[in-house]
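Here the structure comes first, spelled out in structure tokens, and everything after it is commentary.
Note that this complex is displayed minus one protein chain, with the remaining chains in position.
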């Protein structure tokens, strides 16, 4: 679970609630039709812009920003080096029994192909195509959040214009002008909050998450290709460690020395 | 037909109508001259920016976002694999009779060239040039919607400025100030609705639709080249399946195993 | 002449005039100093940003968007195929007499070089350099219109600020506030109209026009190189037709079959 | 000296002064603290963003947009062709005496290296590295003006917010509201004028100026390489003339015929 996102979202909501309570009562800020205009309008525009199936993947996209487990690249490299050692010592077929202990499906399928004696080029092509598919799926998920994040403030402004026209066409009772204008501004407020508190941060997080996953998949591809080629485990390690920042790499080096 | 776009557009219109009825009567939001300024102005600017022929393709572009049938890439790959099997078993000339059963004209023309014994490089060049033309036509259609989507809010603001100047030059009767301002804001509202409810979502949809069509055309080109080269149907399938996300691919693999 | 641009500009002006007449009298919208601020300011900024010679090419740029004749690529390809037939039948020197019938100077200079026996690589380099120069000149023209289109709304806003400060520093007579504010808003209106009704559509048109011209020059370069190499006219045609959308190409194919 | 920039700047200032005098007295537009907020704020932000040395190069950057002499590429090509003729006739060492007549230091250093018998590849690498350095210095100068042009309107808005808060917290005397608001708007006006009248046009000019200088340096590099290789002066000319638009090139061709 990604604690940072949860903390950020809760902190933002608490702060905004506090800000509202400072200035007045909560009731002036609650308005069901305004919620409908902003969330409904942004949803309608996004449905019109995307295929239905992709739109309905939205809850999964939200979940992904919070609950997706991240792979530690150093641990992953350790595992790949171990597999390389076994393959070198006992032959590549010995890896067949290891796949049960490996959790990452992408890595399992790669090792399986190596064990099956698939042509190295074919292994690489298949694994890279899957990586590209993964990146496109991530991009599509981020695109959904970006679209919602663009349409929410737009429909916030549309709601405010609708409210202003209603208020201005009906100014018989001057005492209601303030309340009318306050209600009109609420949709702009909702749109801005929805975009800046939730949608845009989550879209950015999704982008970072995608980068991490692409990194670990790239390490796996390099690792499987090295294992298949029967590289020396030491070389596999130093090759893969270049993907990791030097601070983490040095610690690893000590570990290797001790091993 | 693309249900999502229709649902999104209808949902958006229903929501906005509802939002308007909440706040006042529908009449205050209807204003023929305002419609004229926004739609007319955006249309005039777009006509000035594009050749007439392209501008008149606009209804076709609108239709395309809703009614264009999408090709299922997995079904397409199945069909290509079948054709590859026939070509392998009975010779490439046997495909001549099959073209009647194939609906995709692009695929038919590709197979026809292969049957005619056209040079593979020529086939590839011709098919790729047609794909490029297709992408440019899509880009042009999307450009039209993007232009309208940029000009509509601009003329909405222009209409509001015209209305504000009219109101401000004529403030003898203070009771009419509200109504004048309401009328002035209507064009901004129209421009924002036109852009965010219709034009921008459709432009985005058109982009996604284009990507899908490019994908299926790319699969067809690869497939025709493989059929022409007399590749093993199994290899054709595994080669083409790399264009499809793994979830769909696995299902296909089972199917192949069962076949 | 480009009818679409003329129609779009006239339609836009008629619509805006109509919109103004709906709301009030024309007089409130006419204000010489406001015209001066917007057009003068945008012009001054553009003069400061560009060399004088390029700024004075502005009328030519305007003319170009409306009056430049477009070359029909299909007719151009026909002409190139005819020239290829003559060169093949009567030798490349026979083209010397044909150049008088060819209108496109770029094509004439290309054929002349081929007739003179210039080295093919030199011909290609010279023609491509001229094409690059053409694209840069177009880009420069479009840059001028883009600059004006950015500065016009900026000086519109500056004029409004100047007007507002004047009005606010002098509020002794409340009855004049409305008129002062109306006058202040006029410059914003002028800037927005100038940009969205004229400058931005013309800049976009210029971009499309440039693309068309680049396309026909590219076809000419390919054609001259093929003629110089003595290619079979049929191959020349099929090679050049790949630059044209398939619908136009099919018609041409029929024509070729009939020839 | 670049007349266009001077004319543009003066024209803009005259027009704005005129616009101000139309609406009121000059005094309402002069406000020392407002000048301080906008210019001081934009300066402070730019100092914080750039190293001190680069910030202090600002006056030199301003001077450069107005006073830098432009090199006529056709005259430059003529000079290079003359040098090529001398080198061909009297040997490359004969150029040693010519360098005193050449003004462009970049060209002098290039010829000097050729005379010294430096390896051609080394000459090219050194001259191209200097060209890259030149482009980076230009880019840095343009970056300074762009930064100021972004920060000036931002601090204009900040000044207006400060003024509005002051006015709104102190509304005991309603007769002063107008004057307070006018003063508040002045900073926005200053920021917009500074950016659109001066900073953005000069930044754009600097970009064009850089392109010209890069062009002439590129011609010099090509020329020196050709002279070093002992190319035929005619070939040097036709090779270098491709960098110049055809209209200028044709005149040159006549000149060459007459020579």
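Letters A, B, C and D mark the chains in the order given here, with residues in each chain numbered from 1 onward.
Following the convention adopted for this analysis, a contact is a pair of C-beta atoms (placed from the backbone, for glycine too) under 8 Å apart; a residue touches a chain by one contact, two chains touch by 3 or more.
These numbers come from a predicted model, not from an experiment.
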item: Among D:157, D:179 or D:214, residue touching the chain not depicted; value: D:157
item: Touching the absent chain when the full complex is considered, from D:10, D:93, D:165 or D:229; value: D:165
item: Touch with the omitted chain, as defined above, among A:52, A:197 or A:214; value: A:197
item: Sites on chain A contacted by the missing partner chain, in the whole complex; value: 2-5, 7-9, 11-12, 15-16, 18-20, 22-24, 28-29, 178-179, 181-182, 185-186, 188-189, 192-193, 195-198, 200-202, 204-205, 208, 238, 242-243, 245-246
item: Positions on chain D contacted by the hidden chain, ascending; value: 33, 36-37, 40-41, 43-52, 55, 125-126, 129-130, 133, 137, 147, 151, 154-155, 157-159, 161-171
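By our rule, only the chains that are shown with their structure count from here on.
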item: Rotation angle superposing chain B onto its copy chain D by C-alpha atoms, nearest 5 degrees; value: 145
item: Fraction-based call for chain D against chain C, same above half, different below; value: different
item: Computed distance of Cα centres, chain D from chain A, in Å; value: 44
item: Chain A and chain B: spacing of chain centres that average the CA atoms, whole Å; value: 27
item: Per-residue multi-chain contacts in chain A, two or more chains; value: none
item: Touch-based graph of the chains, sorted into line, ring, star, complete or other; value: line
item: Complete list of chain pairs which touch one another; value: A-B, B-C, C-D
